[in-house]
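A protein chain is absent from this complex, but the other protein chains hold their places.
Chain lettering (A, B and C) follows the sequence in which the chains are written, and residue indices restart at 1 in each chain.
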Amino acid sequence: MWYETGQNIRVRISGSSHGENVAVEIEGLPAGFAVNTEELQRFLLRRAPGRSPLTSARREGDVPVFETGLNCGVTDGGVLRAVIPNTSQRSSDYEKIADTPRPSHADLTAWLKYGGKMDMRGGGPFSGRMTAPLCVAGGIALQMLRRMGVFAGAHLYSVGDAEDDPFPLYPQEELFMTVSSKEIPVINDDAGEKMRMEILAAGSEGDSVGGTVECAVTGIPAGVGGPLFQGLEGDISRAVFGIPGVRGVEFGDGFRISAMRGSRSNDPIIIRDGRLCTETNRSGGIQGGITNGMPVVFRVAFRPTPSISRPQRTVSLSRMEQTEISIGGRHDPCIAVRAVPVVEAAAAIVILDSIYGEWEWNLLR
Amino acid sequence: MWYETGQNIRVRISGSSHGENVAVEIEGLPAGFAVNTEELQRFLLRRAPGRSPLTSARREGDVPVFETGLNCGVTDGGVLRAVIPNTSQRSSDYEKIADTPRPSHADLTAWLKYGGKMDMRGGGPFSGRMTAPLCVAGGIALQMLRRMGVFAGAHLYSVGDAEDDPFPLYPQEELFMTVSSKEIPVINDDAGEKMRMEILAAGSEGDSVGGTVECAVTGIPAGVGGPLFQGLEGDISRAVFGIPGVRGVEFGDGFRISAMRGSRSNDPIIIRDGRLCTETNRSGGIQGGITNGMPVVFRVAFRPTPSISRPQRTVSLSRMEQTEISIGGRHDPCIAVRAVPVVEAAAAIVILDSIYGEWEWNLLR
Amino acid sequence: MWYETGQNIRVRISGSSHGENVAVEIEGLPAGFAVNTEELQRFLLRRAPGRSPLTSARREGDVPVFETGLNCGVTDGGVLRAVIPNTSQRSSDYEKIADTPRPSHADLTAWLKYGGKMDMRGGGPFSGRMTAPLCVAGGIALQMLRRMGVFAGAHLYSVGDAEDDPFPLYPQEELFMTVSSKEIPVINDDAGEKMRMEILAAGSEGDSVGGTVECAVTGIPAGVGGPLFQGLEGDISRAVFGIPGVRGVEFGDGFRISAMRGSRSNDPIIIRDGRLCTETNRSGGIQGGITNGMPVVFRVAFRPTPSISRPQRTVSLSRMEQTEISIGGRHDPCIAVRAVPVVEAAAAIVILDSIYGEWEWNLLR
Partner (left out) sequence: MWYETGQNIRVRISGSSHGENVAVEIEGLPAGFAVNTEELQRFLLRRAPGRSPLTSARREGDVPVFETGLNCGVTDGGVLRAVIPNTSQRSSDYEKIADTPRPSHADLTAWLKYGGKMDMRGGGPFSGRMTAPLCVAGGIALQMLRRMGVFAGAHLYSVGDAEDDPFPLYPQEELFMTVSSKEIPVINDDAGEKMRMEILAAGSEGDSVGGTVECAVTGIPAGVGGPLFQGLEGDISRAVFGIPGVRGVEFGDGFRISAMRGSRSNDPIIIRDGRLCTETNRSGGIQGGITNGMPVVFRVAFRPTPSISRPQRTVSLSRMEQTEISIGGRHDPCIAVRAVPVVEAAAAIVILDSIYGEWEWNLLR
């Protein structure tokens, strides 16, 4: 049990919200890959707060400093370490809540686990800010995957009751790029408008709202993964549950498939353009834990931001008596919006690890 | 990426459906724990096929033989290895389908991954039969957990459209035992009756149907798990996705929470009987990846059995041309029914590993 | 901490001396490699007891039964499991010593660790018999390595004071084969004769004698391993210390180098036949934890067999009082003799794992 994921390409996240920085290390990268830092910066901007009225007002540059692993922008074969300084802490926002844990937040469980020794200002290591270094690793993984013909993209699938269109059977890179350039990263802009209304309504009422993100990865060759605990779903879900606020993960038709009959849920095997594939993709590209060559598709459920200004019942830890809390500070009314690139990042990290040493790997060198 | 799960208590599954046996190894158990083999046998019976018209007609004794790790029924501190012989293979059922992979089954992906070298009769290592050894490990883990005051139970939450009542806020061991003794393991027998109808209808039409399982673990102390990739959800989900047929995992209110407002989804912190707890448990007992002392609750989505007798489109691999398949053999119309104890087993294995070396561990010695 | 070694190619040993069998599992092998079982059998014979007056009279066929992982002799991509039945246990030899642990044996430490729960007849899981399954894995690894142009061989370097010649700078496969075919596997037969005398003398006096084994692996490309804890020495030594009776491991000139001056111990870098190499190989082919393309050479120290018939002081555990023990049963007077192929096996397993996914790996498919 570590802050890390992966077998061959290992990614570790460290730091905390109100420490000096947050950081990421990636181990196992081949030497000789030129990282496109401008593109990486654009990817990080998609996650960064403060870009719209929909997100937290906290403004972080989110510019990673590469301490090791890059030599003139090229991977040197050692551990790549990138640090993102924390420049915008406003700790006073949090001090008043040290004694009164926020409901459904890690405040209480961290206090129970660490005996009150952990600095939990800003959420400490449980903060959404930890997804910034995750995106550094994911952004680099995405660049490496693209070199091998693998593309990953995600969109905001739902917010409250508002639902986007699902990805088409074969989503193209253009669609990924179009979606990711929008303020609300959706396929159908009408759905996006409804989502915006939901979010603004929740925010204006001192409340928050949940959402789901759909992610697709195309170009993964067939044969990645394995039976039982080797299944690719297990690795992806473990990484995705590492993102703060995730409450569920489903592949392909997921929970909906559990209400179906087999005659409807099975994906017929067909030959298309001379290649084996399936007519539908209710399995989400994975059968028996192994990719079948179709796009890998999964959805992730995010809870509403637990920090809301509406009064909530909690307990004063010092006095062990019931009290109320109303949380100020800067919080996204809907964390799912900014989570879209984070889900892509998590997926890319796992997929890169899964195909290590296989297939087109030499293209990376 | 292995057939195994766990950090300190490691569980490995091996064998295959039509090999000589299926087996499990558990590493890291303390010496001196007396396994109750009768109780274990009763637990295994809950998973075994052939007990009702609802399940596959294949009949296996499912009697584990302990090769190492038990000395006169007591753990000896070494690797515990249990083998379940395969006594009831009817391979001829499967031979005809070697060339025509079953839709949404591992047939195709295994063929792609292993270049046709893997013996896939009966599903090979992808078979539901692999859950028998998983239940041996899980059954022993359940006994150890109970010694420490931790109880795990599950029920069939839904089949098709029929839905059981959810677990109460604090499910008791008695409820777990009552539910597990039923042919259809549900809380509400009316719901169970509807499920039975769904299953029989699907079976009689040569079809299958999906379902979901809800699992609760009570008595876990607060403080188990950790931030980010250390989160308990990640470990549980990784193990649960190791069960064949799982397409989704959600904790607490899971995907439903993504349609809620924070003011509704947050669990108020209260003092009950002098102890810190939450008034509701929409978080499923885990916040920030760490247990808060409430029951850990999660749900698992199972797809319908992919093997159905209705004709389906597939491809002849040798001729690379389109064909149809109608699958005979013995298959459960709804794998979720027998999956109930399997989900308990997976949960118990992960929880036992998670609390290794902590807390009441000495009770095991 | 497991009974296993390796990162990608993982080898696990299980069973015990007087259980039903000893077994090995290898995980991570590619599908499609045809194992030469006759050659494997010849390799196992080199380790098997009972072949000469120099070794234990216990006679085991040591014929592995492949339970999974081989399909018609070809790896199927799953876990390869081989079992060697125990056919020649004479447990009565050991029963009398259950209460009086043998000095310098695992009897006492196992009793202390496992609270007396472990069946220690024949040494239980600490027995030299556990090296039989290790040799199954090693024998297969050797075959795979040879396909990639990598050869491993070992010889008995010393017994008591008798010392063989060291390997030449570039040992050839022919030398490995010649040495391995001898009853005393040495380069210089005069040295072998002295060793035989030492061993027979020790045995006839109810005593035992220690020895060292030198191993060389040729054909490993440069660049395998890494800095610090990634160093190849660490992985090899961890595996080699897994062999019962090993008390020391050194690479290249090892302990002798610690008495040298740098001007003598450094290996000059030269160009030979147009390729970079070193003029001498005091580093044993590894510098900074990474192979330099020269043969990897290391030596292993084995203690004398602790089981001797001479009376020794020990303690009765039940009465906690001083007593004496004189050990009967069948024991090699010098375990280093039969350890020669075991050291090769351990080296091959580590090297195969180290070059996973690199370089000529595709030749295995």
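To be clear about the criterion, contacts are C-beta pairs under 8 Å (C-beta built on N, C-alpha and C of every residue); 3 or more make two chains touch, one makes a residue touch a chain.
On a predicted model such as this, the values are computed, not experimentally measured, just so you know.
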>> Using the touch definition from the top, which of C:130, C:184, C:296 or C:340 touches the missing chain?
In response: C:130
> Considering the whole complex, which of C:136, C:217, C:239 or C:348 touches the chain not shown?
Replying inline: C:239
> Can you list where chain C touches the absent chain?
Replying inline: 1-5, 7, 13, 101, 103-106, 108-110, 112-113, 124-126, 130, 158, 160-161, 202, 207-212, 222-231, 233-235, 237-239, 241-242, 244, 246-255, 257-263, 265-271, 276, 278-279, 282-284, 286-293, 301-308, 310, 312-315, 320-322, 336, 354
> Residues on chain A that touch the omitted chain in the whole complex?
Replying inline: 2-3, 10, 14-16, 19-21, 25, 27, 31-32, 67-68, 71, 74-79, 81, 113-115, 117-119, 124-125, 365
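By definition in this document, only the chains that are shown with their structure count from here on.
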> Which one of the chains is farthest from chain C, going by Cα centres?
Replying inline: A
> Distance-wise, how many Å sit between the C-alpha centres of chain B and chain C, to the nearest whole number?
Replying inline: 40
> Where the CA atoms of chain A average out and where those of chain C average out, how many Å apart are those spots?
Replying inline: 46
> Distance from the CA centroid of chain A to that of chain B, rounded to the nearest Å?
Replying inline: 27
> Where does chain C touch two or more other chains at once, residue-wise?
Replying inline: 78
